[in-house]
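Every protein chain except one is present and positioned as in the full complex.
Up next is chain A:
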Amino acid sequence: MDQKKSTLDLFHDLDLATELRLGLPGSNDQPEIIKTSLSGNKRSSSEMGSSTCTDEQESRFSPPTKEQVVGWPPVRSYRKNILQVKKTDSDTGSGMYVKVSMDGAPYLRKLDLKMYKSYEELMKGLQVMFKCIIGLYSEREGYNGSQHVPTYEDKDGDWMLVGDVPWDMFISSCKRLRIMKSCEARGLGDCV
């Protein structure tokens, strides 16, 4: 599908689910654009009944993979959220997995950082995963008051307190996470 690129550009701005036009031949609504772009090449080898091999093929298109259409596939959003976390090991798709360990826990977990959009969400996720309370980060006091303190190893191999840097910077430099006991974490928060 070498025309995928142009379709991708096309799809940047469109709300897929509402702009889809499966135009009948002779209809003159908008989707001329779509007609000239990638058409349903999957059908190129088919010998379908001649009655349907018409312009309709042109106006139908196969959307590029990995574009998400609202409500598709028809899986309840509850289940979808859980699925995001459960990708198989062989999948090297869009997830950004880091290992998470917690002091005292006998096993490592893996977390997809792309699932979260903010520190708050990440904390929530960690708390659910490890059944612990982490509490909120404050610039002045770090994680004082919590029994557990989340830290991460950054690109340079240094261990930092989670929450130190803006979120985007954090995701791009975080290599792994470790939830430490607060007594051991003293000293990290002092590097400001």
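Basically, a residue touches a chain if its C-beta (ideal position, glycine included) is under 8 Å from a C-beta of that chain, and two chains touch if they have at least 3 such contacts; residues count from 1.
Just so it is clear, contacts and distances are computed from a predicted model.
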item: UniProt protein name of the chain not shown, from "Myotubularin related protein 7a", "Transport inhibitor response 1-like protein", "Vacuolar protein sorting-associated protein 29" or "Origin recognition complex subunit 2"; value: "Transport inhibitor response 1-like protein"
item: Omitted-chain contact residue, chosen from A:80, A:99 or A:175; value: A:80
item: Absent-chain interface as seen on chain A, which is shown; value: 15, 17-20, 22-24, 29-30, 40, 42-49, 52, 56, 60, 62-63, 65-80, 82-83, 86-88, 91, 93, 102, 104-107, 128-133, 147
